[in-house]
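Below: one structure, written as structure tokens.
Coming up: chain A.
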Amino acid sequence: MKKLIVILLSTLIYFACSEKKEGQTINETKIKRIASVNYPLHFFVTKIGGSKVDAIYPIPTGVDPAYWEPSVEDIILYQEADLILLNGAGYAKWVDKVSLPQSKMINTSQRFKDKYIGLEEGQTHSHGPDGEHEHKGFAFTTWLDFNNAIIQAEEVYKALANLLPDSEETFSSNLQSLKNDIADLHKKMSAAAKKFEGTTLVASHPVYQYLSNGYDLKIISFHWETDRLPDDMMWEGFEKTLASSKATIMLWEDTPLSEVNDKLINLGVKAIVFNPCANTPANGDFLSIMKTNIVNLVDL
Partner candidate 1 sequence: MKQSLYIAFKYLLFHKIRTLILVASIGIIIFLPNGLQKLIEESESQMMARADSTPLVIGTKGSSTDLVINSLYFRQEKIENMTMKTNGELKETGLGYPIPLLSTFKARGFSIAGTNLDYFNFRKLIISKGRKFSFVGECIIGSRVAEKLDITVSDSLISSPENYFDFAGVYPLKMEVVGVLQETNTPDDYTIFTDLKTNWIIMGLGHGHQDLSKTLDQSVILNRDSSNVTANAKLFMYNEITKQNLESFHFHGSPENYPITSIIFVPKDIKSGTILRGKFEAREILNQIVVPSKVVETLLQSIFRIKQIFNTVFVLVGFATLLILGLIVTLSLRLRKDEIRTMFTIGSSKAKIFEILGLELMILVLSSFLFALALYFVTGYFVNDFINYFII
Partner candidate 2 sequence: MIELSDIKFSYPNSEFHLSIDSLLIGTGEKTAVIGPSGFGKTTMLNLIAGILIPEHGSVIIKEKEINHLQDSERRNFRIKEIGFVFQDFKLLEYLNVLDNILLPFRINKSLSLTKEILENAQELAASINIEDKLYKHPSKLSHGERQRVAICRALLNKPSLILADEPTGNLDPANKAHIMDILFDYVDNYSSTLITVTHDYALLSGFDEVLDFEKLNIGI
């Protein structure tokens, strides 16, 4: 009889402890997962959210996030996130081809969507004489105008604060710090841009529309790749443009091939790296890369 009582009591105590453990598990909240479609947004999430959130960014380095093709597993990662931060302006082409929960999607450039810059280049197609044209689309490197970057950071903050109201104060403080940094970039960029008043710049790729718009820079873009030699026709077109524009500075997303650089020098053009930083940099972060970009412009 005594043995039975001991066994019963032990069993009761065991289950009581088990219940306590379960209660502890229930009380812990699962950390919110925030997925971004490009590096700048991911950077904003880490800066504003800090350790309060789990920032998800599965796009491998070296890939242009705008044209990234996700796998099923990648899509599931986004589907299971608590927030999906979009750049807007049709940035991530893959978003149009996949299924994501709309309620978790935030367009961080929604506030300035009426100021999206339409693309003029490129050829569309339509079907039949009265068919609607395919959309030429918009330029999408919105963050290169640092005023836009501030707005996008604010949208990131709003989204995080809505999701985790208890951490709003922390987010607000982090946002302010980030805004200060970006505002500093804006100030420096504005000063740097003054140097190019009245001049024309050329660019290797049409990714600087918001930079041009935000800082009054006249930029003529080509469709060159950093890892490819332009052909003769491309050089011919380039030289014609140089002749008419008198451009002496060419913006590149990354260091051009040495042969290209040499030829540019021969043509009296200086290649300046202005990395849009759409994806994770090999070294540094968004702020340091942008600072370097501005320094590159200033230190001509």
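How were these picked? Simply put, all candidates are chains of the complex that A comes from, given by their letters.
One rule holds for everything that comes next: contacts are C-beta pairs under 8 Å (C-beta built on N, C-alpha and C of every residue); 3 or more make two chains touch, one makes a residue touch a chain; residues count from 1.
A quick note: this is a predicted structure, and the numbers were derived from the prediction, not measured.
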* So which of these touches chain A in the complex, 1 or 2? -> 1
* Structure fact -> The chain A residues in contact with candidate 1 across the complex are 69, 72, 75-76, 79, 96-104, 123-129, 131-135
